[in-house]
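Moving on, here comes chain A:
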Amino acid sequence: MSLNNKKNLSGWLDMSQSLSGVILAVFLWTHLVLVSSILLGEDAMTFVAKTMELSFLSEDGHGYPWVVSLIAIGVGLLASIHVLVAMHKLPLSLQQQRALRQQMSVINHGDTKLWVWQAITGVGILLLLPVHLWLIGSAPETIGPAGSADRIWNQGVWMVYLPLLLCVELHAAIGIYRVAIKWGSERALNSRDRIKKIKTIVSVVFVVIGIASLLAFLPYA
Partner candidate 1 sequence: MSQGRTLTFNIFRYDPQEPGDKPKMVKYQIEEAPGMTVFIALNMLREKQDPSLQFDFVCRAGICGSCAMVINGFPTLACRTLTSKYPKAEITLMPLPGFELIGDLSVNTGKFMRELAERLKLWLHPKADEVDIHRIEAPMAPEEAAKLYELERCVECGVCVSACATKQMRDTFVGAVGMMKIARFELDSRDTRSVEDFYHVIGNQDGVFGCMTLLGCQDNCPKDLPHMQQIAYLRRKMATALV
Partner candidate 2 sequence: MKLIYTDSLVVGAGLAGLRVAIASKERGLDTVVLSLIPAKRSHSAAAQGGMQASLGNTVKGMGDDEDVHFQDTVKGSDWGCDQEVARMFAHCAPKAVRELANWGVPWTRVTKGPREVVVNAEKVTIEEAEAAHGLINARDFGGTKKWRTCYTADGTGHSLLYAVDNKAISLDIPVHERIEALSLIHDGSRCHGVVARCLITGELRAYIAKSTTIATGGYGRIYEVSTNAIICEGIGQALALETGVAKLGNMEAVQFHPTAIVPVGILTTEGCRGDGGLLRDKDGHRFMPDYEPEKKELASRDVVSRRMTEHMRKGKGVDSPYGPHLWLDITLLGRKHVETNLREVKEICENFLGIDPAKDWIPVRPTQHYSMGGIRTDATGQSPHLKGLFSVGEAACWDMHGFNRLGGNSLAETVVGGMIIGKYVADFCEQNALEIDTALVDKFVTQVRSEIDDLVEGQGSESAFDIKLEMQRIMMDYVGIFRNGLELNKAVEALQALLLRSRNIGLTCKKRHANPELVEALRVKRMLKVALTVACGAEARTESRGAHAREDFPQRNDKDWLNRTLSSWPSHDATLPALDYEQLDVMTMELPPGYRGYGINNAIAHPDTEKREQQIIDILSKLPDEADRHARQHASMPFEVPPSLQEKNERLHEKSLSNRAQLGDETK
């Protein structure tokens, strides 16, 4: 079918925003589950960290820490795409911001407020994520109970991680909720109220896991 290219672009942009968002969210949750292995103890986390470095493929069992750097670069790229395509939905001009503020001051609507939170947390992530990626990507070999604990608590990186945790968990859950209703599945399971409830639970659960994990590093610092 022949659709003109210019119009094609917005469709692709919209789809890549949803798709990159979903991949990032899945990565995020997986990542957090992996990090939370610290809750099961030092050995568990060491095992996870090593496995991530593909230790099972290397003969000496030390693995390849650059794999983590690669993942960090990959996530960084994906996040950049996500930011670029999502940007054009945000009120960039002063006039747009004024129109939005004006409307929101007159009309009280929950999902619009949620979206504003998503935009704010998005900006937060934009500022904080590069720090995180740089810290990890530049020194992948330090990931582990002691190394991470040292970074988080002794070097004060918790001041980055805690706000980042709150931002991503809100952003990802709201984002996934929106992708679900946006592309709509007609199955009964996906009634909006239900998805919305699941979204809130997911946010809360992962924030709790995240904070618990951060605290769990404390003894190793």
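For anyone wondering why these and not others, all candidates are chains of the complex that A comes from, given by their letters.
Assume contacts are C-beta pairs under 8 Å (C-beta built on N, C-alpha and C of every residue); 3 or more make two chains touch, one makes a residue touch a chain; residues count from 1.
In this text the structure is predicted, and so the values were computed from the model without any measurement.
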*Just give the number of the candidate touching chain A here, out of 1 or 2, all from the same complex.*
1
_Applying the document's contact rule, which stretches of chain A touch candidate 1 when the two form their complex?_
1-4, 7-8, 10-15, 88-89, 91, 96, 99-100, 102-104, 106-112, 115, 178, 181-184, 186, 192
